[in-house]
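Removed: one protein chain of the complex. Kept in place: all other protein chains.
Going by the order they are written in, the chains are A, B and C; count residues from 1 in each one.
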Amino acid sequence: MKLLYFAWLRVRIGHAEEDLALPAGVHDVAGLLDWLRGRGGGYAEALRDVAVVRVAVNQEYVGRDHPISDRDEVAIFPPMTGG
Amino acid sequence: MKLLYFAWLRVRIGHAEEDLALPAGVHDVAGLLDWLRGRGGGYAEALRDVAVVRVAVNQEYVGRDHPISDRDEVAIFPPMTGG
Amino acid sequence: MIRVQREDFDIGRELDRLAAGDHSVGGVASFIGLVRDMGGPEPVSALTLEHYPGMTEKKLAEIEAEANRRWPLSASLIVHRYGRLEPGDRIVLVATASPHREAALAACHFLIDWLKTDAPFWKSEATPEGERWVAARTEDDAAARRWREEQ
Partner (left out) sequence: MIRVQREDFDIGRELDRLAAGDHSVGGVASFIGLVRDMGGPEPVSALTLEHYPGMTEKKLAEIEAEANRRWPLSASLIVHRYGRLEPGDRIVLVATASPHREAALAACHFLIDWLKTDAPFWKSEATPEGERWVAARTEDDAAARRWREEQ
């Protein structure tokens, strides 16, 4: 699984991307966010207010119940501010 | 009084402007339009469907009951099609 | 600012100039009207715009002042051409600059709707059948009326 972080999530976590083997017991977006927060440090800080965080799986915005597989590109970021 | 004609009113009447002494008995826009139509020829043709015609007195759009004086600039034209 | 002129205008230069040096401007909205030839049985080879010199400038200035009264604009511009134009030629430019995107967009829309029905211009088209005066559209009256009701 490829993980991407943007904006202040990237800054707090400390890197823009990483490769990760799907952790045991993680099946959906909610599970992945919980697992990442459980890593502590920058992850815990970045994901403290997890409700504001948005997620895209394979470049599509998804909800918390979206399934996650080991071949996915998962991006985590704050609300967008383009334009 | 200075009279100005625009667009198809100008074409039908045959000239773009003329000077006119305020005709006896003409006090308002409605009276002036009636008087001009009464001249016949191009005037009668241009003012046949008098309801569609618009009038400006001294460069302000006015209604049919607007008073007319001998020092006015009176413009007569069809609905505008700018932009 | 308003201008009534025969000559064409340079969109890039006009829009750049509108917000130049004013760092409070967050958005510039613009509309450009072009001479259209829809093809069909009566192709338009030219469009001639007639106007009422003096009154045109006065009405455009009034329209612009009304937009500035309704929305917080940093700058606004109306350039309207007259004379003989050909399909694809620019007729009119309206542009608005504001700190706020919504204000710039709404004021630009207002200006073009309003000047369609309120500025003393008349169009005639050259077609194979001869000169044809363009009729006022009831949709244009309806569009301008909408802004009166929202006042």
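The definition used in the following text is that a contact is a pair of C-beta atoms (placed from the backbone, for glycine too) under 8 Å apart; a residue touches a chain by one contact, two chains touch by 3 or more.
Worth saying up front: this structure is predicted, and the values here are computed from it rather than measured.
Touched by the hidden chain within the whole complex are the displayed chains A, C. Set against the missing chain, the residues C:Lys59, C:His80 or C:His109 yield one that touches it, C:His109. The chain not shown here is touched by just one of C:Gly21, C:Pro41 or C:Pro128, and that residue is C:Gly21.
Residue-wise, the contact with the chain that is not shown comes from C:Ala143, picked out of C:Met1, C:Ala126 or C:Ala143. Across the interface with the omitted chain, chain A contributes residues 4, 6-8, 10, 56, 59, 75, 77-83. Residues 10-13, 15-16, 19-39, 87-88, 99, 101-102, 104-105, 108-109, 112, 139, 143 of chain C touch the missing chain (whole complex, contact as defined above).
Assume only the chains that are shown with their structure count from here on.
Ranked by how far their CA centres sit from the centre of chain C, the chains are topped by A.
Between chain A and chain C the centroid-to-centroid distance comes to 48 Å (mean Cα coordinates, whole Å).
The geometric centre of chain A is 73 Å away from that of chain B, both derived from CA atoms.
None of the residues of chain C touches two or more other chains.
In chain B, there is no position where the chain touches two or more neighbouring chains simultaneously.
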